[in-house]
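The other protein chains are all here in position, but one chain of the complex has been omitted.
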Amino acid sequence: MAGSTFGNLFRLHTFGESHGPAIGGIVDGCPPSLVLDLDAIQHQLDRRKPGQSRITTGRKESDTVQFLSGLLGNVTTGTPIGFQLQNEDQRSGDYRELEQNYRPSHADYTFDQKFGIRDHRGGGRSSARETACRVVAGSIAMQYLKTQGIEIFAYVSAVGPIQMPLAYNQVQPALIDSNLVRCPHSESAAEMEAYILRLKKEGDTTGGVITGVIKGVPPGLGEPVFDKLHADLGKAMLSINAVKGFEYGSGFAGCAMKGTEHNDIFSGEGGRIHTLSNRSGGIQGGISNGEDIYFNVAFKPVATVLKPQQTVNKDGENVALAVKGRHDSCVVPRAVPIVEAMAALVIADHLLKQRTINNTL
Amino acid sequence: MAGSTFGNLFRLHTFGESHGPAIGGIVDGCPPSLVLDLDAIQHQLDRRKPGQSRITTGRKESDTVQFLSGLLGNVTTGTPIGFQLQNEDQRSGDYRELEQNYRPSHADYTFDQKFGIRDHRGGGRSSARETACRVVAGSIAMQYLKTQGIEIFAYVSAVGPIQMPLAYNQVQPALIDSNLVRCPHSESAAEMEAYILRLKKEGDTTGGVITGVIKGVPPGLGEPVFDKLHADLGKAMLSINAVKGFEYGSGFAGCAMKGTEHNDIFSGEGGRIHTLSNRSGGIQGGISNGEDIYFNVAFKPVATVLKPQQTVNKDGENVALAVKGRHDSCVVPRAVPIVEAMAALVIADHLLKQRTINNTL
Amino acid sequence: MAGSTFGNLFRLHTFGESHGPAIGGIVDGCPPSLVLDLDAIQHQLDRRKPGQSRITTGRKESDTVQFLSGLLGNVTTGTPIGFQLQNEDQRSGDYRELEQNYRPSHADYTFDQKFGIRDHRGGGRSSARETACRVVAGSIAMQYLKTQGIEIFAYVSAVGPIQMPLAYNQVQPALIDSNLVRCPHSESAAEMEAYILRLKKEGDTTGGVITGVIKGVPPGLGEPVFDKLHADLGKAMLSINAVKGFEYGSGFAGCAMKGTEHNDIFSGEGGRIHTLSNRSGGIQGGISNGEDIYFNVAFKPVATVLKPQQTVNKDGENVALAVKGRHDSCVVPRAVPIVEAMAALVIADHLLKQRTINNTL
Partner (left out) sequence: MAGSTFGNLFRLHTFGESHGPAIGGIVDGCPPSLVLDLDAIQHQLDRRKPGQSRITTGRKESDTVQFLSGLLGNVTTGTPIGFQLQNEDQRSGDYRELEQNYRPSHADYTFDQKFGIRDHRGGGRSSARETACRVVAGSIAMQYLKTQGIEIFAYVSAVGPIQMPLAYNQVQPALIDSNLVRCPHSESAAEMEAYILRLKKEGDTTGGVITGVIKGVPPGLGEPVFDKLHADLGKAMLSINAVKGFEYGSGFAGCAMKGTEHNDIFSGEGGRIHTLSNRSGGIQGGISNGEDIYFNVAFKPVATVLKPQQTVNKDGENVALAVKGRHDSCVVPRAVPIVEAMAALVIADHLLKQRTINNTL
C-alpha cells in the first residue's frame, strides 16, 4: 500500500503524470558493481514507446531516459538510481473536454472520488505513460538477473479473438520482434496486425493476452504463505494498466483436470531432480522449483474509442463524448516490455530475499 | 516479502505448521471499539474445517479459535488481537514416508531447496491448515466492513468440468450453503457433489473455480499505480494454496471483445453516477467505482491423490509413492470462506488507507 | 508504523496485555537450521522477570516461554516461530481504581485519547510486560549472531545520581550479574542497591542508564541515509518503556569537542584497518566499521510511586490517587536483557540485509 513503490529489497519508486515536466523514478536496492548496458535499457523503452509503428498510437515521445544518480559511468554503486524521462509532445488541448466529462471505463471518475482533485490532462497519474518507469527499472533488474543465469521474455499470444497456437516451450524468442505485433507465430501475427488495423479504421479497440516466460530461476525463490512467487508475479501483472486477469502454469484450464492428470511427476534422470511435465509453471507451494516459469496476462480492450459514447459529466448529467487525440487500438504489442519488466522486478526482489537464507546465491 | 504478514494497515501475521502445538496469528491494526460476534468467526472456521461433510477429508480438527489479547470481552481495543488454534488429531505416522520422498506437485521439494530443512509432517508450513488463521482474521475484517455497509460472499462456480450457469448478479447468497458444495445453483451443485464423490472413490481429485463478490464498497479505494485494488485482491487470492489464476470483471473473456462493446457507460440516472454494465468489475484504474466487485479464482486439482505415483526421494532416486492419509478430493467447497476472508482483509486494508485521504469514511 | 512489528528481515510481531490469557509473538525471518539453546532464552527471561530479587517488584510471574511453531526440536526451520507466555498472578483488583483515574506520567490518558477504549488492567498493552516477548525474540537473535562471531552485552552504568566510573572497554562482562543491580563495578553496585532499597522504603522511584556493547560486528552493516545503524539502534532503545534518551560513541559529550580531538585516526597496523580511538562508537556514516559498538540508554524514574499523588479522572476532575500494587523502584536492573534483546534484533536485521549485497557474510 506504499502507493507508488514496488518491491521490498529491489525496489522501484515512481512519480509523474503524463502531462507535466517529467516522469521518473528511483531504483533502490540494486546490487553494486553491476555493469549496465544503457543502450539495452533504451531499447526496451523503445519497444514500449508510442508511435513506434503503424499499429500503435501516433503520439510521439522520444522517451529518452536520463540517469541522475547511483551510477559511476555505467556501473551501479549500490545507492539509489534516480532517473527521469522528459514529457514531450503534450497537446493538453486535446484533453480539455475531459476536465468535465468522465470517459467510460477510464479512471477519471474514480480519481475524482479518491482524491477530490484530478490532473485531467492525458489521464494524469493513471496514464499508461507511467509504465515507462517500470521498463527502466525492469531492464536494470533483467540485466542483474542475466548475471545470475536468468532470462525473461514475453510475447503476444492473443489479440482480440485471434489466439496463436504455440505452447510457451515451442516459442522461439528470436521471432518475437520479427513483426509489429510481437507474436512469435508469423501467421497469427499477420492476422492480428490486420485485425488491429481494421479496428483502428473503425475507431474501435480490442484486448489481448501476453505470455511471459522466465528461465533459469534457481529453486527456492518465493515465500511459502502470503508472498508466494506467483502471488507476487500476479500482483505485478495486475498492476499494469488494463490488465484483467493472471494465470500461471495450467491456470484456469487446470481446474477441469484430474489430479492424476495434472500432477507433475518428478524424475531424477540426468542426475538432477526435475519434473517430466510443467503444469506447475515452475512454482510449487509458492516456491520456484527450477523449471520454467510461465504465465498469461489478460488485457482488456483499450477504453479510449474514437466512436462517440454516452457518459456523464462531473455533475452527473448525461453527455455525449467524442474523444479526440491519438490512441492505441490494442496495447498488447507495446505492453510486452512492461510484462518483462514487472517479471524481472519480482524475480530480482525474491532473489535478493533468498540470499538472506542461502548465501551460495 | 514480509513472509508471514498480509496487509499494511489492517494486518495479519500468522505462524504454525499443521503438526506442532498450535497455529495462530496476530491481527494488528483492527479499529478499536468494534463489537465482535465471536460465534460468527467460529462459524466461518467451521465452514473451512476438515471433516465437515462427506465430500471433504475425513480428518477431524475442532478448529476452535482462542483469543489471547486485544479484546475486552468481545470488543476490540485497537491493540493486537492474538489468537491460536490447537493442533489435534495428528497422525504423524501417516507422514513418515514423506520425510524421504517428494510428493508430486507439492511443496516438499521446493521447501527443501529453499530452507535446507523441512518439517515434513503434514506439509508443515505449506499445509492448507494455515488458512484457518486467515479465516479468523478475515472474519474480523468482514465484521468491521459490515459496520461500513460492505458485504462479501463467495461461492463455487465450477468443479472440474462442471460450470454453473448463473452470473454473479443472479446469485442468491442465501443459497450458497444450501448444499455441501457451496454452489448456489442446486442442479449444478448436485452434479458437482456426485463428481467429487466419484473421484473420491477413484482415489483421484479435481479443481474448481470460486467466484467472489463484494458489495457496498465506496468509490475511491485502491491506489492508482502498483497497489491497484484488483492487484491486491489478485495477490490475496493467488496466495491461497492451490490457486492458479485470478480474473476480475470481464477477465480473460474480455480480451476478445471490442472497446465499444466492453466499455461500461456511465449514467447519472437516479441522482447517482453509476455504470449501466459492469465489465469493469467495480474497479476502474485500480480504484473502486462503487459498483459490485466480482472476481474468479482458479483452484488446481488437489495434488495428493491416493493412486500410486512415480516420484523421487531426497537423493534423486526414482521411487513409487502411495500416499495414505485422509485428504480432500476437491478443496473448493472448503475454500469458500478463505476467499471471503482474503477479500475482506484486502478491502479493510484499503478502507483504512483511504481514511488517510478522506475522513468522511 | 506497523504497530507491533519490529524489524524488516529478522522480524518480531508481538501481542498481549499484562492481564489476559497470554502475551506472545512471532519471530519471522530467523535463518533456518539454527540450533537454539532454549535454556539460554529462558535464562534471559529470568533476568527480566519480576520478583527476581529484593530490589525488584514483588509481583511474581514464572514467565515460561512456550514455543508453538517454527522449530523441529530445538532447530529453527526458517518458518515463523510462534511463542507465548501465560499471564499469571493477575490481581486485577489492584487496578480497579485505575479504570477511572489517570496515573501521572503513565499511558492511561494517552491510550484513552488514541483508542477511545482502554484495557486498564495493569497498563494493558503499554505494560512493560510486553518486553518479555522482546527478550524471547532477542535471545534467538543473539544466538544467531553468536554463530556469526557477534557478542552483545549490556549493564547498568547509572542509577539515580550514582554513576559507575568504568568506560565500556574496561568492563568485565562476567561481573555484570555478580550483583542484583547488574552493574559491573561492585562498589557502585552496592551504592546503587542501597539507593534503590531506600527509595523502595520511601515509596519513591528513580531512573538510570544502561550501556550496551556489541562486539564483532563486521564492517558494512547499516544503510547510508535513513536506516543508519545507530538510527535503528536508537529507535530500538527508545521503544523500550521509560526510555528518554539514546547516545552512541561520544554521544552528547562529543558535541563540545573539537574535530581534531574527536576524529578517530585510522591505522593499518597489524594488517587490518582499524581506528586508534573509538569516539565513533563503531559506526561511521551510519555503517559499522568493525570496531566495538557502544551506546547509552536513559531510563526515567518509574512513574508508579506509592506516595499519594494528585491527578484527574476521566471526566477531568481533580482527584487524589494512591496506587497500590507491587512495582519496581528502579527498572534498569531488569531492563538489561531488554536492551541486549533489542540490540540483537537490530544487528540481526541489518546482517541479513547486508547478505543481499555481500554473500560472503
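We call the chains A, B and C, going by the order they appear; numbering starts again at 1 in every chain.
Please note the rule applied: contacts are C-beta pairs under 8 Å (C-beta built on N, C-alpha and C of every residue); 3 or more make two chains touch, one makes a residue touch a chain.
Everything numeric here is computed off the predicted structure, so don't read it as measured data.
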- Omitted chain: which shown chains does it touch? A, B, C
- Message: Which parts of chain C face the unshown chain closely enough to count as touching?
- Response: 1-6, 8-9, 14, 102, 104-107, 109-111, 113-116, 125-126, 130, 158, 160-161, 199, 204-209, 218-228, 230-232, 234-236, 238-239, 241, 244-252, 254-269, 271-273, 275, 279-281, 283-290, 296, 298-305, 307, 309-312, 315-318, 349-350, 353-354, 357-358
- When the complex is taken as a whole, what residues of chain A touch the one chain not shown? 2-5, 8, 11, 13-17, 20-26, 28-29, 32-33, 66-70, 72, 75, 77-82, 84, 114-119, 124-125
- Where the unshown chain meets chain B, residue by residue: 9, 29, 31-32, 78-79, 224, 352-353, 355-357, 359-361
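In this section, only the chains that are shown with their structure count from here on.
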- Message: Can you compute the centre-to-centre distance for chain A and chain C, using the mean CA position of each chain? Integer Å is fine.
- Response: 46
- Measure off the straight-line distance from the CA centroid of chain A to the CA centroid of chain B, and report it in whole Å. 26
- Separation of the C-alpha centres, chain B versus chain C, in whole Å, is 39
- Message: Show the residues in chain B shared as contacts by 2 or more other chains, in ascending order.
- Response: 2-5, 8, 14, 114-116, 125
